[in-house]
Structure formats: structure tokens, C-alpha cells
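Here is the structure we will look at.
Excluded from the complex is one protein chain; the other protein chains are retained at their positions.
Each chain carries a letter (A, B and C) given by its place in the written order, and its residues are counted from 1.
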Amino acid sequence: MAPAASLPAVTTLLTRYNAIRRATTHFCAPLSPEDLMVQSCPEASPVKWHLAHTTWFFETFVLREHVAAYKPFHPDFYWLFNSYYNSLGDMPEKKLRASFSRPPLDAILRYRAHVDAAIDRFLQQPVVEPAIQRITLGLHHEQQHQELIATDIKHAFFTNPLHPAYLEAPQSKNEAIAPPLEWSSFSPGLTQIGLATDPAGIYAFAFDNETPRHPVYIAPFALANRLVTCSEYLAFIDQNGYERPELWLSEGWTTMRAEGWHAPLYWQRDSNTKSGWRIYTLHGFQPLEHISETPVCHLSYFEADAYARWTAHRLPTEFEWEYAATHSVPAGGTQANLLESGNLHPISASHAPGLQQLFGDTWEWTQSGYTGYPGYKPLPGALGEYNGKFMSSQVVLRGGSCVTPATHIRPTYRNFFAPATRWQFSGLRLAKDLSR
Amino acid sequence: MAPAASLPAVTTLLTRYNAIRRATTHFCAPLSPEDLMVQSCPEASPVKWHLAHTTWFFETFVLREHVAAYKPFHPDFYWLFNSYYNSLGDMPEKKLRASFSRPPLDAILRYRAHVDAAIDRFLQQPVVEPAIQRITLGLHHEQQHQELIATDIKHAFFTNPLHPAYLEAPQSKNEAIAPPLEWSSFSPGLTQIGLATDPAGIYAFAFDNETPRHPVYIAPFALANRLVTCSEYLAFIDQNGYERPELWLSEGWTTMRAEGWHAPLYWQRDSNTKSGWRIYTLHGFQPLEHISETPVCHLSYFEADAYARWTAHRLPTEFEWEYAATHSVPAGGTQANLLESGNLHPISASHAPGLQQLFGDTWEWTQSGYTGYPGYKPLPGALGEYNGKFMSSQVVLRGGSCVTPATHIRPTYRNFFAPATRWQFSGLRLAKDLSR
Amino acid sequence: MAPAASLPAVTTLLTRYNAIRRATTHFCAPLSPEDLMVQSCPEASPVKWHLAHTTWFFETFVLREHVAAYKPFHPDFYWLFNSYYNSLGDMPEKKLRASFSRPPLDAILRYRAHVDAAIDRFLQQPVVEPAIQRITLGLHHEQQHQELIATDIKHAFFTNPLHPAYLEAPQSKNEAIAPPLEWSSFSPGLTQIGLATDPAGIYAFAFDNETPRHPVYIAPFALANRLVTCSEYLAFIDQNGYERPELWLSEGWTTMRAEGWHAPLYWQRDSNTKSGWRIYTLHGFQPLEHISETPVCHLSYFEADAYARWTAHRLPTEFEWEYAATHSVPAGGTQANLLESGNLHPISASHAPGLQQLFGDTWEWTQSGYTGYPGYKPLPGALGEYNGKFMSSQVVLRGGSCVTPATHIRPTYRNFFAPATRWQFSGLRLAKDLSR
Partner (left out) sequence: MAPAASLPAVTTLLTRYNAIRRATTHFCAPLSPEDLMVQSCPEASPVKWHLAHTTWFFETFVLREHVAAYKPFHPDFYWLFNSYYNSLGDMPEKKLRASFSRPPLDAILRYRAHVDAAIDRFLQQPVVEPAIQRITLGLHHEQQHQELIATDIKHAFFTNPLHPAYLEAPQSKNEAIAPPLEWSSFSPGLTQIGLATDPAGIYAFAFDNETPRHPVYIAPFALANRLVTCSEYLAFIDQNGYERPELWLSEGWTTMRAEGWHAPLYWQRDSNTKSGWRIYTLHGFQPLEHISETPVCHLSYFEADAYARWTAHRLPTEFEWEYAATHSVPAGGTQANLLESGNLHPISASHAPGLQQLFGDTWEWTQSGYTGYPGYKPLPGALGEYNGKFMSSQVVLRGGSCVTPATHIRPTYRNFFAPATRWQFSGLRLAKDLSR
């Protein structure tokens, strides 16, 4: 079940480096230099910036620190493509990234080639363990930005009044019927949460926020076998879910009214479809009825929470989710719908027994606030800003989405966003208490 | 140690009702009808509104539901003084409360008398248990608003350019030296958190968010024996704590810069004092040097967290705090500095052994996000909106403050505010991990 | 026709001082200290502040400058009740005025008595001309604030969810039918605009912005005989005036949509009235059908302009208005509906020939931006800030309203507000070009 298992054990770091770096530019192939300029919401960045910043990460944290003779590509790039590492000095305001017509894309691609060549030379020789760890971190960082490139260009194209598709080829009509909702039960007890510090395990890498491994007591609970579907969510809308304050958190109600939300992001009323709705995807608009059995996504935490309350259930905690993901192996294995599947959108769940869609399709909102585990220590130095400084007012999501790279996700992975966030592929799985 | 223990067992509900209701108006004695009109920040309400809304609570949830013959004081008050209970219908926007010059204070006082008389008549007869529970809830609600009246009038008077004092009599110069910081250690293990559902326990009342009682595993930790003092916090300021991004959560850094914070709320530079600072209190401005050994308060979560990081320690979790408050009885008892002490400001900690200042002085920011306990069920009906709908983007505080009524606080009590909140008496106690 | 003409020539300055000062407090008689605290929109101030600030004006500009032995009432009042005179030093932010529960009303009334007594003593003796001019200016300033007290308390009571009336006694139903709209024509030519500097004229006083008198060329034009009525404006609403962008200035369209305007301020849909509308007045809500023939008021410039365009006419320039007001004397005199009439609301126009309602009822929006006349010189010193510094982004209104004191208005009087302003009694009179 573990997504990383498909990676052959013989893969060397350099092979992985080249594969992952190439995957980034490969994803950008259908995009023009103009497309790479768009920044359509405060959460997003222009794709060109992602291409530069991921390169900056290797230059700053690997080459500048571990390669004495390394000559930086351009002196200004050190501050220009810093995202949020205050320890390294000032950086441009995020909202200015759309003004970076210069350096041109061509220069950014040469920057990538320059850094790639330096990494290649570096890895031809014996390399110390800390450098290997940094490169590994950089590759996971690159994969996070691969996902962001997908979600940011989706938002950019949706914002464009012509609503172009990322890939014109339409998603094959997904008419598979989702399996009925069933519950998997879990017994109470103390469990270990977080990655073991022993790197010999199957998941050799983890972010600092997945550690230290520590005991958590879990009460008896049950999880739904699959994600909530568009068709199920439509019933919530049709039964006035967005008009009933008693279903919403106070902050959610206020936010939803202020923002004018009446449906998930990317849903639009459309009298030309049978369902009366169309949904924007990376393949362009689809009639809701063509994808009604696929998982609903682009929900805020508030919408996921309100939907769960409407069904008289709740969202799982991140510990429940991790416990289930670690202890329930679906019979016969599963084929997760991750970035490499090429679907670029959630698909209907399998009718196989056990928990489906734990990985891929959509990130799953949990009810857990994002904080440090007991004994949590950020990485030393500037990299300590990677995760730790965001531990307030955010909510944990688990499991990855249809644009998460397969080698990037794992049961202990903690994603986190502010509860009003909707531009990620975020959906939900229901949970409920069991009597003790 | 439990603050409520001083309440004689013979107290009847009506006696408590009358005492608590009287305490509210007694606190307002130094205030004029004009003072009661001021609403000086979005978090606060005019005191007159508090006087009306607490009365509305008894009328709405006790008299209208349990007294068939009850005649409401005024038909409009049902919606006019509703705070946030959407289930009961629409209500005026919070920011409009400062426009309520009508009804006049005189009418509000008659409203209070009308409802008090009805409760008095009601309690002369045998009363069903649900009504008793509602009245009890209403009294704890009233006590919450007593605390809010104190914090809101403090903010109102501070906002007034003349900075009047609530009570002119200056706080006696508090020159007691705080004890040195020492650590109390706690062993790891499973502990029970939250109030037992059995109401026969010492704390017969709890809000729904304190239940259900449930097991939590706690890693080894230590807590500081007292709250952080003004003098300690001043060192943080003097050593550029507000200029060092690495000490701050990202959201905290952004908020602090946007708001222009350079010190706790109510601190002002003052070249006429020895310390160079003065601090506004309910007794007017005090030179910092007169109260430097008292606990620092009116901190946001971000400031508390940054201070803790600066000391290489951290904030406790709410579970650690509750565990400590339940299991460590200071030798010889303690005299908590709560509302009834009349200090209206934190005072220096005692030099007695053990944990001091657990109750009173200042609310203690924990690092725990505010969520429902496993199996949490809000009260049925409109009262389900009392606590449950605020379970997002807020942080738990524990222990009560110098303006919390003594019979209102208990070890399981969970207060909660958004992390940028500063107008409450909020301070901090340091915690640290112990090796396992 | 000149409103001031009714003032007997024998009136002494002290008599006028006492009368005008008393008129201010007389207007406040129906109001409680709590009412005087409300500040319900950024344009308005609490009435108590008006009572203090007008007193401050005499203290600051007359007593402190001309009475050597004058002892100020309170040292802080000098900065506390400064409105916007930067030359005199810093002052509290306008929005903080609602926090001035202290000084209490009682102190403000003693402040008024203190200053009044000092002025009385001062005027018992021979007084130099500059001091007389300052007192005269102060009285006109006081009258401006009398008007503001009326408009500010109207807004305050409207904002109060209970919508109390300033005076419960309802306005007598005004069922007089407005005369048909007729046009008065004016020939082209050079005319003199502004007050003659010779103070021996009928209007001995003018603000600096009414000077210097200067020639202006006026093209042939015609003015409507009366103000636009509620019933006429209702037709504009009913025929989708608020939905047709071609009728609106671009800034007006944007503002109107952003603010959600669908009718004049104080108009509300009301299915219980015959017309479907009710209008809030200082006497409480009135069904529109009871006052449909009275002038429409509480319009922004944008609404007045859009209405005029809808009728294929336009607003007059301030010069056309002044020319007409100076040169067309209605036969048989006119009785203007000003503050002293006690109506506190516009009334229907007379059927007499000639231009009606030039003075009183509603301020008339002109199409003239507010700038200095050629050769304009502000008063020297801090009083230069009285008018001159507002000469940008504002529009001139002429003629006074139903809450303007009779001795305050004159043909050369220039009022000015930002074009989005609606809380004043502002209406319109149509104008049109005549062929040359």
C-alpha cells in the first residue's frame, strides 16, 4: 500500500534527482512563458517562480554549503528567489512575484541547468551524509512544488475569463459508481504516532514535523471506506447546507458569507448541463453528472466540517487517520490515484473491501490543529523555518491528492493549511465515535 | 487548592443567584451611564450590553422555557440582546452595540429586576433538574461576563485619551520579589483529562467543552513554579525580541508587524519613569518599576510563544497544565488572586514551594488548539452554540485571571481566544520536555 | 427673502451669543447622556463632543487670545476637543470620540457655563474689532454644529435597532401637493459671485471661502421652480434607475454597488405601507405615501446626478444657483423651512410663482467642485484650516436645509461634502441649458 514501495531499491540518489527535476519541467511542457507569469490568488505563485525557487533551494542549502568551489549562477538570485527564510535575509514580498518578467524564463531554465550540472558533478564523488540529507530534503521540497504548480496553474486558468484547459484532452468520462459508504472500526488503545527516528525503515525520509514518534491514546472509532463524492455533496447543497448556520463553525459561517461561497471552489451553475452544474478541472469544465461519483474536492475545512456535521458524523483526527493508514492494509493492494496516474483529478473509489483512497485523490481534512509533536525540534539553522513557524491557526490534512507525486506521500505525512483554504485538492472522509 | 472549595456547601441556588447577580452590578458602581456605553474594540461590548445580555440569558433559556406564565419584560429584547445564537433568529451586528443609547440604563436595570424577581418566584417552588442546570449555566455565563466587563472597561478607559482609572485608589506598590524560577517535574503516563460526568464530584458544574473525560498520554515534562514576570519580559524586549523573526511564528511575525506591537498591550514608553515604561491598570498608569515582579499580562499567544522560544523553553499543552493542576497540591494551600481579592491586577508569586499562581493572576496560554474532546457532544438546541461553534483557529488558555470570579474557575476549565487576542489578562508559564 | 433679514437690527452681539448658545443645548433637551455618546458613522460625532468642541472654539480663538486673565476650564481640553486644527498641535483621532465617556456630560455643561460666563464678562466692556469678528465666527461655527447635531443624532437613532424618534410627536402628515415643475430662465452674462468685502452689506458675515467677490461668465440656463420630490424620485427607482450604468458617473456606479444602495439613505422597503416604503425621519418612520410630495433628501451627489441625467437635465453650477438666488426674488416673499420652523424635515413647496425652496428644506447638490475663488486667501493662523484645506474631492452644496439655523444661511454660502455623502439633508433642483 505504501506509495514509495514502487520505487526500485536500486535507485541511486542522482537518478532520483534527475528524474524528479525532469518531472517538474515535464509538467510545464504544455505551458507558455506567459502562462508561467500568472499569480491569480495570494496563496499561489507564478509557475516560473516555482521553477526558480526549487532550484534556489538546492543552490542555497546544498551547493553553497557543501561545494567549496561552487559559483552561484547570479548573485541576486540568493535573495530574489528566497520564499520565506528570514534567517537568510530579506526577500521580495510574495505578491510581487507576478512582476518577475525578468529574469526571463530562458534565464530560469539556464539556472536550473547550471544547478543540475553542479549537483551532477557533486554526486559523482563520495558525499557526506549531511549533504545527502539536504539533497533528499530538496527533492521532497521539489515534489511539494510540483503539486503547487498543478494547483496554481489550475487556479490561474480558472481565473482567466476564457477558462483554458491545462490539457485539452478531456478526462475520460468517469462513470464508475462509487461503492456504498461502509465503516471500518478500530479498537481503542495507545499507539505510536509519527516516523520512527530509525531511518532504516521503509520510509527513509520524513519532515521534522512528523517526529518524534510518540504514544497517543485513541478512543474507539470508525472511518468511512471512501471519500465523500460530488453527488453526496450536491445533496448537502440542495438541502440548504449553505443556509443553515447550525451546521457551521462560527468562523466558517462568517467566512462563507463574506466570500459568497455557495459550493466548492470550481463549481459553477450551468443551465446547459443535466445536473445544472459544471466543475472546472485541469481538463477544462466537465458537467457535474460526468464526475458525480468522484470525490468532492476544493473544499475549505469549514465546508468539510459542516458537511460532516450534516451527516451527524465528524472529521477524523490526524491520529485516527494515521492509525488507520498504518494498520489497515486493503486486501489485494491498491492503486492510488496520484500525480503519476495522469488523471489530474480524483476518480471513483474501488469496490474492493477495506479502506479505499487513503492515498491520492484528495487531501483529507482532519479535525486536528497543526502543532508540534511532544519533543518536536525544528531542523537547525534556516531550515528550521521550513515547517515549525507555521504551527498556528492551521489544520492538518492527510493522504495526498491526485497531483501529489507517488514517492512523496506516506502514512505519517502532515500537510497543513489555514481552514479557509480551497485551492488545493482538499476533500474529506467521514469518521465517527464508537461506544466504549 | 480548588478555588470553589471556599464556597460553603450549604449555599442554596437562589442565594448563589442573588450573590452573583449582585456582584455584576456591584462591579459597575464606579461607572456612569456614559461609561457603560463605550465599545472601544471589536472584541469588547459596552458594559450596559453585558448587563442586558446576561439577563436575556436567564429570560431566554430559563423563564421562557420553564415558566409558563412568564411575561417577558419587552418583546424586542429577545432579539435585541441575543449575542450569537443563530438558532434563535437574527440579531444586531456586534459593532452596533455602541448605538444602544436606548433602551436607557434605567430600563436595563428594571429589566434585571424584572427577571431577578421572576427567578426568585420560580425558585421558591420545587424546580425540575433541567431548570436547575439552566440556572447554574446562566450563573457561570454571568460570571464570564463579569470578567468581560472588567476587561472591556479597562480597554475603554485606556482608549479614552484622558486614561481615567476604574478605581482612583492606586494599587498598593507591589514590591514583593518574585521567587526564582524553578521547575516541577512530572512523570509520563496515561491520565484522565476533563470533568467526570458524575456531578457528585467536587466540581458539580462544567461546560460541555470540558467533557467527556478521556485518557491522554503525557510525555515527561516540567512546569515553571510561577508565571513569567514583567521584569523578565522586559529583558526580552530589551534584547530585541520584537526584532528577531526566528523567535516568532510566521503568523505572529506578520501580525506583530502589521499591528505595530513593540510591547504587551497597555505598556507605554514613559521617560518620566525610572524604567522608561508605564503600564496601564484598572487603577490607572503605574511605573513599570513598581510592578516589575508581577506577572506580565495582556500578551497575545504569539508573544507568549516567542518569549518561551527565546528562553529555549516552550508553552505547556493544556493537558500538561491540567495534569499538573490536578496532581500537584502546593503544600500549605494557596490564596489565589482572583476577582474577589480586589486587586484587579496580577500580584507577585508566593515564595512557597510548589506550583504557584495556577489559578488567578493571568490566564495561561497553552500550545493547544481549541477542539472538542473525543466523543464531544455540544448541548442540545441553541445552547449547543455556546462553545462548540468556536472550535477553529483558537487557542486554549487555563487557570483564570485576577478578574475571574473564584467560584467560576476549576482545573478542567478551558478558555479560548484567537492567538492575536490581547485585551484579556493573558500571560504565560514556561514548560519544558524531560528526557524519557 | 434673505433669511437673516428677520433678525432685528438692534440685536447686540451678546444677545445673539446667548441665543445661539442656548439654542444648542435646547436642541439636546430630549436627549439623554447616553444618547449624546453615540457615534454611528465616520462622518458623525457624538453630540456631547459637539457641545464641548463648540465651546472649545470660543475658548481657543477668543478667550485665550483676547482675555489676558482668562483661566482655562481644564488644561487637557485644549487638545482633547480640537477637531482638526493641526497648527494647534495633536488631537485625538476622530473615531475615538465615542470613547469620551469622561469627561462626563455634567463636566461639559459646566465647561459651557464657564466659557459663557467669560464671554459675558468680556462683552460687558469695549471690545476690539478682531475679537468681535472671532466671536461672530464662533457663532457661525456653533450654528454649523447645531445642524450636525441634528444630522448626527438622526443617524444615531436610525442605527439603533429600535429606531427611536428624536421627538415622538409625529410630523403632521404633509399632504400638500407639490406644484408642477416649471422653469425659470436666466440670461447669459458676467455676474459677480461671492460676498462683497464691504461688511456694511446686508450679510455682514461670510466665511473666507465665499470671497473674494469676482466676475464669472454665465451661459443662458434655466432652473426648476422647486426641489425634486420623493414621489418623482420613486419613479426613478421603479424604472430601474439603480440598475442602469449609463445614468451614473463611473465613481458613482462603483460606490453605489459597493455600498449596496438601492434608494436614498433612510428609505426602507416596508410591506405594511401602501407605497411599499417607509422613510426614517427625526419623528420616526413615516410611510412614504404620507410625505411623497416633500423633497427627496439624503442623496449622495452620485444619486442626484444620476437622477438629473435620467430626466435629461442636469444639476446647476454653484454660480448659476447663486446668480438665481441673488436675482430672482419670489413675489410676496417666502417662508423658508429652516431649523426654527421646527419641522425637522423638508415640506412640500409653495404654489407661489417663482423659485421656491431656495433656502431650507434640503441642501442642493451643484455640479461644482469645491475650490478657492480667484484670489482666495484663507484666514491667517490656525483658522486658515477652517475651510481651505478641504478644497479637494468635494462638491459644493447650496441653500441650507430644514435643520440649518435661519441666521446662518445666505445666497453666497458654500457648503461642501464628498460626493458619496448621504447623512446630510441633501437633495437636488434640476437645471438645464438654454440655447444661446
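What we mean here is this: contacts are C-beta pairs under 8 Å (C-beta built on N, C-alpha and C of every residue); 3 or more make two chains touch, one makes a residue touch a chain.
What you are looking at is a predicted structure, and each value in this text was computed from that prediction instead of being measured.
Counted over the whole complex, the shown chains touched by the missing one are A, C. Only one of C:E129, C:E168 or C:E246 touches the absent chain when the whole complex is considered: C:E246.
Although one chain is not drawn, the whole complex shows that of A:T15, A:S87 or A:T159 it is A:T159 that touches it. Think of the hidden chain as still there; on chain C it touches residues 84, 86-87, 190, 214-217, 219, 221, 245-246, 248-253, 301-302, 305, 317, 367-372, 374-375, 384-385, 389-393, 395, 419, 433. Counting the whole complex, the residues of chain A in touch with the unshown chain are 32-40, 48, 76, 80, 92, 96, 98-105, 156-157, 159-162, 164.
Assume only the chains that are shown with their structure count from here on.
Centre-to-centre spacing of chain A and chain C amounts to 60 Å, using the average Cα coordinate of each chain. Chain contacts: chain C has no residue touching two or more partner chains.
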